[in-house]
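Only a single protein chain was left out; the remaining protein chains are all shown in position.
Up next is chain A:
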Amino acid sequence: MSRPMVDLRGVYKSFGTLEVLRGVDLRVRTGEVTVVLGPSGSGKSTLLRSINHLEKVDRGHVSVDGELMGYRRVGDRLHELKERDILRQRTHIGFVFQSFNLFPHLTVLDNVAEAPLSAQRRPRREVYPVARRLLDRVGLADKADAFPRQLSGGQQQRVAIARALALDPKLVLFDEPTSALDPELVGEVLDVMRDLARSGTTMIVVTHEVGFAREVADSVVFMDDGLVLEQGPPAQVLDAPRHERTRAFLSKVL
């Protein structure tokens, strides 16, 4: 296998006495869609947040596209990166939150344009047309001048996806992108994600939408209690799980 897009080795993370990740190994290939399933509290979100260094792991290493996240290797030592360098690393990784986290005081267009302008220092005349194209791609070209609170949840999440794509990332992470939505709005967000997957974007999606996993995922990961229990193609993990706990979980959500 060629160099993986994401490579996690022996990742541990605790909050106080609570061990959330207990030695996670995970590899994600370029261009693939990986869906992470698992009961709540199994460490899925923490795993995702440690990939872009929103959480600093206690032990183990995270690389994205061959670059070690949060550290620089000099000879036989690892130097902790400064905040500024970590921010630069993150500009290659899109992140979509469960609660959207759009900036409520900026218009939809400014939300999408903010990171290219300030993190990549690209000129406005170049950024705004791209931002409008991205809004068009998620079906919200007519909402460019609206404020986030004037939109429905599904529309807000589509803006958040456009915002994540504005940096032209190598990898997009989705943290339960449809869990905060009313059932009738889930479909429009999944449609956008499906479209994105078809275009060959590398994606890691934490979700409870097993149907989406079956249809779109190249690889399904099942996590429980801070560990990756199994990983494989959807047909294998979803239809013929090897682990008792995977089976128990699937029987509850299907």
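For this structure, a couple of remarks:
The rule is simple: contacts are C-beta pairs under 8 Å (C-beta built on N, C-alpha and C of every residue); 3 or more make two chains touch, one makes a residue touch a chain; residues count from 1.
The rule is short, and it goes like this: contacts and distances are computed from a predicted model.
The protein name that UniProt records for the chain not on display, among "Copper chaperone PCu(A)C", "Aspartyl/glutamyl-tRNA(Asn/Gln) amidotransferase subunit B", "Amino acid ABC transporter permease" or "Cation antiporter subunit", is "Amino acid ABC transporter permease". Contact with the omitted chain, checked across A:S2, A:T17 or A:S118, is made by A:S118.
Across A:K13, A:K44 or A:R90, the single residue that touches the chain missing here is A:R90. In the complete complex, the residue from A:L54, A:V130, A:L227 or A:L250 that touches the missing chain is A:L54. Residue A:P104 is the one among A:P104, A:P129, A:G211 or A:P233 that touches the chain not shown. Where chain A meets the chain that is not shown, the touching residues are 52, 54, 83-84, 87-91, 93-95, 97, 99, 101-107, 114-115, 118-119, 147-150, 163-164, 167.
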